[in-house]
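What you see is the complex with one protein chain gone and the rest in place.
Let's look at subunit A:
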Amino acid sequence: MSAKNSRETVSKFTKPLPIEVIQLPAVYPQNPISWLIAAISFVSQVITIRNKKIHVIFDEDDCSFKVTSKKDMDYLWDSGFYGKGSLSRSEPTWLLRAQKRILGVEEPKTTGEEIVRYRRQLRGEYKQERNKLLQLERQYKLENNEEKLKELESMRQKLSEQRDRISKAGPPPTPTQSTSEEPKKSRPEDEELIIDSRTLRNIEYLELTPCEVLFLVYMDAIEIDNSNNDNHPFTTIELLKYLVDMFGEVEPNNYLLIMYAVYFHYKSLGWCVKSDLKFSSDFVLYQRGPPFHHAAFAVTVLQNSSKEPFKNWTHFGSIYRVVSAVKKTMVLCYIDSPTQEEFSKVWDGLDKKDPEGLIKLLNLYTIQEMVYKRWTPSRTRM
């Protein structure tokens, strides 16, 4: 995650979906060699292609969808950024970090978490300096010392430069300062994970959201065993019905249906959609994915249901405060759901073997967006 848009990053994440596609070179009907090249290419791709669908475990105890094999976790993350490491901010990197922290293994790769921690440390240092400046300023003002006050200008200038550098700061210089400075105390919680001096038990898994699993099952990229049906994999419609039921009554304003309609709307327009509890919104939209740019949009979903309590302007104001502080645009996403009658007509006709029924259902919903932005009259006046 260190070098954004580096050649390595761009070439690593080429696939938007965890689906294998056979790509053939151009075939010219009058040129037999091109046929031969195409045939060889086809055969070699068929041999090397990953033909097994990713197996996702549905944990009924905590209603979560888990991927535990390292290979599958990496594959799902690298092809479209699906899921979230259960012990990481996004990409599953816990094992790497734990190996560095507990076993002292040296790893050249810097994880996103380490960069975040380093930047927080820099921000802490900046704030200390700023407090010093404010204190001096107060003191000089009380003393009415004009000269000294003027001298503070250069300090202020330096500080603002220091602040600007933080958000661009790359990987920490030495292998994370905090680990080298703090005396190493081993926690009993960590001891339990050690297999031998070089290996740790990996307790991290990739967790997929209900929206992601429904989308990936519809795309035929993963399979999930249905324990209520002899462990046969869920079909799209079976999974849809199961999830809808899990989130409440079967009705047009079912939480899962609303969220999935919005998720699918942005997915089909090419966005990388992730959930966004951290910034008090429902989804964040990445143009390509987390390693490339920060997510520029935070989406808040609003339904036309009378069941949903009225959200007043203070509510939107609070969300905006959070969203604007992380330099995102706040998008209000209005979703209109069909009447119960229209809905039941399609819902009751769903055939468990026809995944397109899901799309028919989604077509009953309409979505409109609006950007919410604070307007400050004094700053906007020319």
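A few notes on this one:
Everything below uses one rule, namely that a contact is a pair of C-beta atoms (placed from the backbone, for glycine too) under 8 Å apart; a residue touches a chain by one contact, two chains touch by 3 or more; residues count from 1.
Keep this in mind: contacts and distances are computed from a predicted model.
Going by its UniProt record, the hidden chain of the complex is named "DEKNAAC100680" among "Leptin receptor gene-related protein", "Large ribosomal subunit protein uL14m", "DEKNAAC100680" or "Origin of replication complex subunit 4". For the chain left out of this panel, the touching residue among A:M246, A:A296 or A:M370 is A:M246.
Checked against the full complex, the candidates A:E91, A:E114, A:E207 or A:E238 give a single residue touching the omitted chain, namely A:E207. Of the candidate positions A:K71, A:K127 or A:K158, contact with the unshown chain belongs to A:K127.
Contacts to the hidden chain, counted on subunit A, fall at residues 61-64, 83-84, 86-88, 94, 98, 127, 131, 187-189, 203, 207-210, 212, 246-247, 255, 274-275, 277-278.
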